[in-house]
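Note that this complex is displayed minus one protein chain, with the remaining chains in position.
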Amino acid sequence: MLAVLVVTILFTGLAGLLAYSGQRLNIETKPITESINSLLPQTQCGQCGYPGCRPYAEAISKQEADINRCPPGGEETVRSLAELLGLEFKPLDEAHGIAKPPQVAFIDEERCIGCTLCIQACPVDAIIGASRLMHTIITAECTGCELCIPPCPVDCIDLLAIPNTPANWRSPSPEKSAC
Amino acid sequence: MLSLERFFGGLFLDGNKRVSTQTPIRDMPLSQRLMIPLVQRNGLEAHELLPIGSRVLKGTAIGGGSNPMDPWILAPTSGYLKAIEQYTLPHPSGLSGKTWVLEPDGLDEPIHLPALKHYHTLTTEALINRIEQAGITGLGGAAFPTAAKFKSPLNAIDTLIINGAECEPYITCDEALMKERPDLILQGAYIAAHLLKATQCLIALENDKYDAIGAVTTALNAHKNRTIELVKVPSIYPVGGEKQLIKTITGREVPSGGIPADIGILCINVGTCAAIARAVLCGEPLHSRIVTVTGQGVLNPQNVKVHFGTPLADVIAFCGGYTEKATQLILGGPMMGFSVSTDEIPIAHNVNTLLIAGSKEIRDREQPSSPCIRCGDCATVCPMQLTPQQMYWYVKSDQLDRAVDYHLSDCIECGSCDVVCPSHIPLTQFFRSGKTQLKLKEHGLQMAERARLRFEDRQVRLDASEREKAAALLQRKTKLEQGTNPEIQQAIERAKHKRAEKLKQVAPIPPQLNSGSED
Partner (left out) sequence: MKDYLLILIGTMLVNNLVLVKFLGLCPLMGISRKQETALGMGLATTFVLTLSSVLSYLVNTYILVPLSLGYLKTIVFIVVIAVVVQFTEQVARKTSPLLYQVLGIFLPLITTNCAVLGVALLNVQYQHSFIESFLYGLGAALGFTLVIVLFAGVRERIDASDVPQPFKGNAISLITAGILSLAFMGFQGLVRA
């Protein structure tokens, strides 16, 4: 009997202390969503299953989504995220798309009818044009997210791989296997 | 007499220099076609400044970039800009780029740049301007735009070092220049020192280059106000690297990630110095450079003065052509050069040597490597005091962030670690790969940031227009409900008016259908 009494008093006391400290410390979690978002490629393509990069970052921070769902980011992004969050690297989840080399969209002006559907679809406003006037893609701003391809009614948008120049040339790594 | 220090690490290498210094520098006649690549220093394409078919003079700007740090691309001689072709670039990637084809007309007519003999009366800005107009870039191998280098130091430069310490084996172009034209180099040094207001000016060369030392000493003695001091540095590779040279001569160390200007020092190559002298004193734009052609694979190894844009094939032919021992063509020296697979490549500002190597002449870079035994020899020789072993492990396992922690960006790619590795691991190649990966990654993050800002701006714009639409709709609705909508009244009036007009037009009945009263 005494035991039960003592234990109850003790535990209640400790719980009270905890509640007090919780209040005093006023927990407001500073989100690490920002840090995660800054590592994502910002194509806003939705291939990860979330409507944009920030929602995906939020999902990762809440541990609702895995870190390997971003094809435009490729393995680099998975590694960066793994490094940031102290997780293990895992290969890209093919279910969300395969990693493609950097690409930009290109409108074939012969076929464009000036419907503005692609302009409305582009998440970074990289297409300029107006209704019944020629549309064209600002190559420097295009992220290759492919969101403009489905809406085009005449299928005049192609994806071109970014050509290799000395500026974006990657010095090859020697053969990794030794002896 | 300056007391010299020893920089950390380094190697004693066989120079193999005598082979190309037996003859004086020969001037190479102009090729039939000069190929001038339209490539900026950062690798991006430069745009052409003139239409195809234009006649240009020596020094006319024919290509320009968007980056103010990039010098204008100048025509090396007078002639006609015949075409733009895709031509292999003098770059380790082996990629081709947009290239001007210049057909010289043999007149070698220069643009008009007046000789500035009394340069000490000119301002620093005027002199830097002249250097920029003359298209001068560093001729030591990195081709950094000299005008930008002189413009950038925010702190005063107290020491100017003229770098004649050509430490890499086989390369002798600087040595040849010092032997034959030390006067030009010294004149350029005086101009640069005046420009930078440097209190001390030193010319450094290796202590085993006796002929060059003799020539420079004689030239120095001829000048009455001897403010340039000759410094003989020990011949340890890579003492010619500016950070190592600075440590040797002054004992000061350039901080990690910094440049010599941060500690008040500037280094320029002897070739660049001579170019400055020509540009200021003679009004001559930079149009050619000295190139060492050497190795067992060429018949007559020598130093040649070559116009920019000359294809390598022509240069090698001028030197007697290939011998049967030729197996590799390397642009640069055996330590830092890169091999190329064709000789249809133009000489550019960064090409200081053509090493046509025989089969066993230089260290085999392709030899199979064994696992790393963690011996640490690489760290013992690294002149930048890095830990190549750790950088290697991290670059290999794709942990670039860790490699950066070990100062991967400070690697000067000298190749010393490759030479000493007992397992023959191509360490420098790993580091180059890591560094380019890093550069691309940073670029990717920058682009992502841009995209993110554009996306957020777009969201703001869309939200604003939604709100406007909703507000306008609300306004119209309330007006309708209140019944005092003048617009609708006006619209009704207009419609009535239009209908009346239309009826008037239709009303006149044609005569034959009129009532038959007027027959």
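Each chain carries a letter (A and B) given by its place in the written order, and its residues are counted from 1.
As a convention for this text, a residue touches a chain if its C-beta (ideal position, glycine included) is under 8 Å from a C-beta of that chain, and two chains touch if they have at least 3 such contacts.
Here the structure is a predicted model, which is why all the values come from computation and not from measurement.
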{"item": "Sole contact to the chain not displayed, among B:Arg289, B:Lys396 or B:Lys439", "value": "B:Lys396"}
{"item": "Chain A residues that touch the omitted chain in the full complex", "value": "2-3, 6-7, 10-11, 14-15, 17-18, 21-22, 25-27, 29-32, 35, 61, 63, 84-86, 88, 178"}
{"item": "For chain B, residues in touch with the removed chain", "value": "371, 393-394, 396-397, 399, 402"}
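FYI, only the chains that are shown with their structure count from here on.
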{"item": "Rounded Å distance, chain A centre to chain B centre (Cα mean)", "value": "34"}
{"item": "Interfacial residue positions of chain A with respect to chain B in the complex", "value": "37-44, 52-53, 75-76, 79-80, 83, 123-126, 141, 143, 164-174, 176, 178-179"}
{"item": "Of chain B, residues touching chain A in the complex", "value": "39, 42-45, 89, 91-93, 95, 97, 368-372, 395-396, 398-399, 401, 423, 425-426, 429-430, 432-433, 435-437, 440-441, 443-445, 447-452, 454-455, 457-458"}
